[in-house]
Structure formats: C-alpha cells, structure tokens
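Just one protein chain is left out here, and the rest sit where they should.
Chain nomenclature is as follows: A and B, assigned in order of appearance, with residue numbering initiated at 1 for each chain independently.
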Amino acid sequence: MKSETKVGLLFITAVVMVVIFAYYLGALNPFTNAHELRLAYNYAGGVEVGSPVRVMGIPVGKVKSIVFRPDQKMESGEEVKLEIVITVDKSAWKTIRTDSRFYINLAGVIGEKFIEVSPGSNEKSEFAPGQLVRGEDPPRIDQLISQSYGLAGKILEFVEKNEGSVIETINTMNKLVTNLNKALKQMEKVQSSGQLRNIADDWVTISDDLAFFTQSIRSEEGKKTVHLINKLIWRLDALDAKAIKKFLQEEGIKAKLF
Amino acid sequence: MVTAMGTKVISIFDAIGEVSYLILKTMVALFTPPFRFKDFVKQLNFVAVESAPVVVFCVSFAAMVTIIEASFHMKMVIQNDAMVPGFSSLLIIRELGAVITALLVTSRVGAGLAAEVGTMQITEQIDALKMLGIEKIRYLVVPRFLACVIAGFTLTIIANLVCLYCAMLVSQFKLGYTFGNFLVGMRTFVQFQDLVFSSIKGACFGAVIPIVSCYYGFKCKAGAEGVGLATTNSVVTSSVSILILDFLLSWIFSFFY
Partner (left out) sequence: MFTRVGQSIDEIGRITQFMGRILHAAMFNRCSSHVIFDQIWRVTLQSLSTTALAGFFVGGIMTVQFTLQVKEFGALGYLGGLSTSGTIREIGPLLIAFMLSGKVGAFTSAELGTMRVTEQIDAIRCLGADPIQEIILPRFIGIVISSFFLLTVGLFMSIGGGLLMGIVFSNISPEEYLRHIPSIVTFPSILSGMFKCFVFAMVLSSICTYKGYSTTGGAKGVGRAVVSTAVATMVGIVIADWLTSLISEAIMIAFVGEL
C-alpha cells in the first residue's frame, strides 16, 4: 500500500471517530428526527442551551437556543420577551397537543434544569412545527416566599383583630349542630308517619338545586378555577420536600414571633 | 566552581537562543515556497500511521487501569462508584489520552528523528546538502514538523476514543455498568470542547518533538556514542517539556470551562 493511502485511511478513521463521538455526546445529530417548537417565557429559571426536554419524564429533545425578543407579543396581547427554541423527537411529537403545558422543572443530584411537557388530550390538534407557544413561567421561589410571608402576616392579623367574633361564630356553629341533632331525632320519630313524603319531596328540590350548582361549576369560570388549582400543584411539585419543610419551619418561627 | 557555573549558565542561554532560531527558521520556511509535499507525506506515514498501533495498544491498557483505579477511589471517598464512568472519561479525555500519546510518539518518533538527523550529521550528509545549496531546515525540519503536528492532532483523537471504548468495555465486564450507563455518565461530564482542547494539546506536543529532536540531532558529536547521547537527550528533553507544556495548557484551558 502506498504511504499516501495509509495516511488518508488514518485521517478518515480519525474524522469518523470524531463524528461518532460528537453524535454520542449529542453535539451533532445528522439524522435529526425532531420538530422544533418556540416557547415564550418571561422567566426561564436557569434553563440553558442543551437542557433536556421531557414528556412524561422521558427525555425527547433538548433546548436548541435561547433568544431575547424585546418587542414580541402573544396573540392575547401579553408581552413575552424570551423565546426558547426546543426540539422534540417525532416519536413523542404526537403526545404533545395544543392543550399541553410547558413547565420548567428541576431534577437530579446536581440540580439540572429541564423543560417538562405535560401530554395533551387526544381531542386537541397537534402543534404545527415551529409554532410559538406560551410556556408556564416557573415559580419565582424568592417571590413566592416573600408573598407567603405577607399572607401569613395578614392571617395572623385578622385572627388577632377579630378574636371575639371568631369565638362567636364557633358558638353559633355549636348551636347549629345541636339544632341539627334535634332535627335528626324528630326525623326518626316521624319516619313511619305520612310527613315523610313531604320531606322526600323537599329532598328532590334540593337535589335539583345541587344539579344546577354543579352545572355552573362545569362552566368556563369553574374550569379556570380547577385549572388554577392544578397549576399550583404542578408548581409546588418543583419545590422538593426539603424546601417545603424548611419553608414551613421558618414560617413557624415567624408565627411564634407574632 | 564559579567558572563552571558561569559556563553552564551561558550554555543554557546558548541552547535557548539556538532553539528559538530553529523555531523561527522553521516557521519562515513553513509559510514560504517551495514546499516539499512528497517528503511531508512520507514523514506523515512514518509518524502517524506507523505509530498508531503502538499508541492504540498502550492507551487502551492505560484506560483499563484508569477506570479500575477510579472506581477504587470513588468507593473509598463516597462509598459508591456511580460517578466513575463520567469521572474517568473526563480524566481520559482531558489528560491521559493526549499525554500518553505524546510520550509514546516522543519515544518512537523523537528518538528516531534524533538518531536519523544525528547520523546524517556525523556522516557529513548535512554538509553535503549545504554544498548542494539546499537549506537543511527546509529539507529536514519542516516536513517533520508539519507531520508531527498533524500526527499529534490525529493520534490524540484516535487514542482518546479508543481509550473511551476500552473504558466502556471494562466498566461493562468488571464494574457492572452497561454501555448506556457509561454513555449517560459521560454525557453529563464530558463536553465536545474537551475533545477539541485535548487535540489542541496533542498538536502542541507534536510541535515540541521535532524541534527538540532536530536540535539535538544537529548538535550530534561524532561516533556511535554521540548518536546515543543525542537520542537520549532528545527523548528526555522533549518528555519533560511535554509535561511542563501539559501543565501550562491545563492551566490555560481551565479558564475556558
């Protein structure tokens, strides 16, 4: 073999090895099988280029780039100044629907940040590749804590100011319970009499009313409330148990001080 | 005593001056025509291709030892060795791959170069070149310099990746980590720039070898003893300067992470 050929072979080996290495490190992916999505945030909580994207806890892509857009507005008119471009594998693309939520979360020993995507429901349509979506801003833990300090203070204040009325309320509730007991006893007495039918009629009206009430909960307003509660739970998930414990302890100290 | 020390100091300054002159001349000849492409390829074949088997062989053994020892240390300090794949791949890529490759190339190529040039010097072939009006630096040093730099770069890359593969095998069969575990551990710690820095290191080490060897080769004294001395000196000097350079480069690169 000529020496030129050998040298060429060596170089080709080196280049191929570098490409394989880069592929395994994820620095290079020529057989890309991913779609892009643009997420809009106002606060990104320390996500970096290369942070993983997970759907239901499984890594399916990564953060490709982070761009500042000072004059970007969502369709709703909200100003959102940060844009994070993520890639999502084709295999996972179908689980992400227009009602999916994009949370920024924390995991691992070193505390790596990642973007968690909640799976959407099947009735909703898929995203178009490259679509701009509003992500859920992660809780600013510092703000959260300062807010809860304020809240705790207010509750304490309220209790102190209205001590008398609170006791009154409790007394009233006591009376109510005794009254209820009496009513129940009377009901037992009248069980066999004809009055029972009247009562049953009353029950029917009450259940009608209840049905109406649940319907109103199912309305748009009610859904929003339920969603808000869900969101709160998601955000609290990000705080690990230790942080919550610590927070509660500190809160306890504060309460004692009051 | 004082006279002896004075002579020693002066000879050190002499050596520094001669090496700088050699480097300067090489640089000038490197970027001015005529280029000797054929020589360059021949040297590349000698330096890179023929060293590759030895380098790959040695480096893979070194990798096996490294990962076993790393697991030992981790078990000692933090009672488990879950981080071993990440740590040892980082150590291999940042340090071992480049240095061991460079030292092997030094002993093989550097010693060979010094012996070759030294033999040419004492058999008056270099004087003959001068008679023919050929610059010795352009004819001898430049192709070797270029070949060594490129070979250092390439061999470091190959050595690093063979090393990682061997470490992976050992962690699979001895430490009980699957390939997947190893790759995930590696991905958390190693970045692509580590490989780039490592190959830059390799190229720098490659540049040291031919300069030192040719310097000692040109200064070779007559007789078999002279050739032996020139070879020994060139191996020792380039090994020590590679270690010092490695230290400096590690320090410099540590500001880029």
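Annotations for the structure displayed:
Everything below uses one rule, namely that a contact is a pair of C-beta atoms (placed from the backbone, for glycine too) under 8 Å apart; a residue touches a chain by one contact, two chains touch by 3 or more.
All figures in this text were calculated on a predicted structure; none of them were measured in a lab.
Shown chains touched by the undisplayed chain in the intact complex: B.
Touch with the chain that is not drawn comes from one residue among B:118, B:185 or B:202, which is B:118. Here the missing chain is touched by one residue of B:107, B:172 or B:191, and it is B:107.
One of B:30, B:58 or B:169 touches the chain omitted from the figure, and that residue is B:58.
Note on the undisplayed chain: of the listed residues B:68, B:169 or B:200, the one touching it is B:68. Although one chain is hidden here, its contacts on chain B can still be listed: residues 54, 57-58, 61-62, 64-66, 68-69, 72-73, 75-77, 87, 90-91, 94-96, 99-100, 103-104, 106-108, 111-112, 114-116, 118-119, 122-123, 223-229, 231-232, 235-236, 239-240, 243-244, 246-247, 250-251, 254, 257.
One rule holds for everything that comes next: only the chains that are shown with their structure count from here on.
Spacing of chain A relative to chain B, judged by their CA centroids, is 54 angstrom.
The touching residues of chain B, counted against chain A in their complex, run 41-42, 44-45, 48-49, 52, 154, 157-158, 161, 164, 183, 186-188, 190-192, 195. Across the complex, chain B is touched by residues 3-4, 6-7, 9-11, 13-14, 17-18, 20-22, 24-28, 110 of chain A.
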